[in-house]
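Only a single protein chain was left out; the remaining protein chains are all shown in position.
The block that comes next holds subunit A.
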Amino acid sequence: MAAVLALTAVGLSLVFGVMRVVNVAHGEFFMLGAVAAWFVTSWMPGPPWLGFVATLLLAPLAVAAVAALADRLVLKRLNYDPEATIVATIGLLYILQQAALSLYGPDARPVPAPFELRLQLPWFGYSGYKLFVVAAAGLVLLAVWLIMTRSRIGLVMRATQIDRPTAQAFGIDVDRVYAGVFAMGAGLAAIAAVLIVPIQQAHYLMGGDPLLLSFIVVIIGGLGSLRGTLVAALLIGLSDGVISVFYAPTLAKILATLFVALVLVFRPQGLFGAKA
């Protein structure tokens, strides 16, 4: 849970950090990833792992393409105005949700796990697939960190984040960077969905929880801070899992929301965010 939440929240944080866009439709990109996973695994012949590998490659690409299109058709036309894009992404949320309802239907559908493995530890058993999810999410997050800190693409993204006009004065095509970042953020949400969907099920309304938790995570971690997002995802993901198992999922959400309220009151920039 924490690993998948970290992936989803990093996507949201990246979009806000670089573009200053609060993407309310982020949860729907997560949902599209899960729905795409169902389509690909349903149509793909052969063993489940083959369908899963194909999904892991195709679903994020497809969702990223949808996001890039949305950026061109909607956000760019609004000149990435922070307030207008909130309203626009709310609209996008409903468009994507209703499109999924029309094309995929109202049913929750299972997606098979790529492999069945149960690790029997001395005191309890644990799903091998869940450990795989943690490892895969960790690898993707490491890749994101390397891209942001060690690559030219990351340098360009950071320059755009720091000062858009100056980045343009050095030949950086900011519109292209924004389209890429929006696609990357959506792609990360889709990867998270593909990883989690064999544990949950694909449903057209499944985007709400990841969106809420991602917002909680990025607010606690500090908007735009990757390090803060990771720490907060771990904190919220683990506490959500433990409280949901031993008490109730609703209590977990109530406590997380309370924690956000406390952070907003005592440290509005988040645990790792820079002061405005």
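The working rule: a contact is a pair of C-beta atoms (placed from the backbone, for glycine too) under 8 Å apart; a residue touches a chain by one contact, two chains touch by 3 or more; residues count from 1.
Please note the rule applied: contacts and distances are computed from a predicted model.
Only one of "2-oxoacid:ferredoxin oxidoreductase subunit gamma", "Putative spermidine/putrescine transport system permease protein", "2',3'-cyclic-nucleotide 2'-phosphodiesterase (5'-nucleotidase family)" or "ABC transporter ATP-binding protein" fits the UniProt record of the hidden chain, and that name is "ABC transporter ATP-binding protein". Of the listed residues A:Pro45, A:Pro122 or A:Gly171, the one in contact with the hidden chain in the full complex is A:Gly171.
Considering the whole complex, the residue from A:Leu69, A:Ile90, A:Leu103 or A:Ile162 that touches the absent chain is A:Ile162.
Mapped onto subunit A, the footprint of the missing chain covers residues 152, 155-156, 158-159, 162-163, 165-175.
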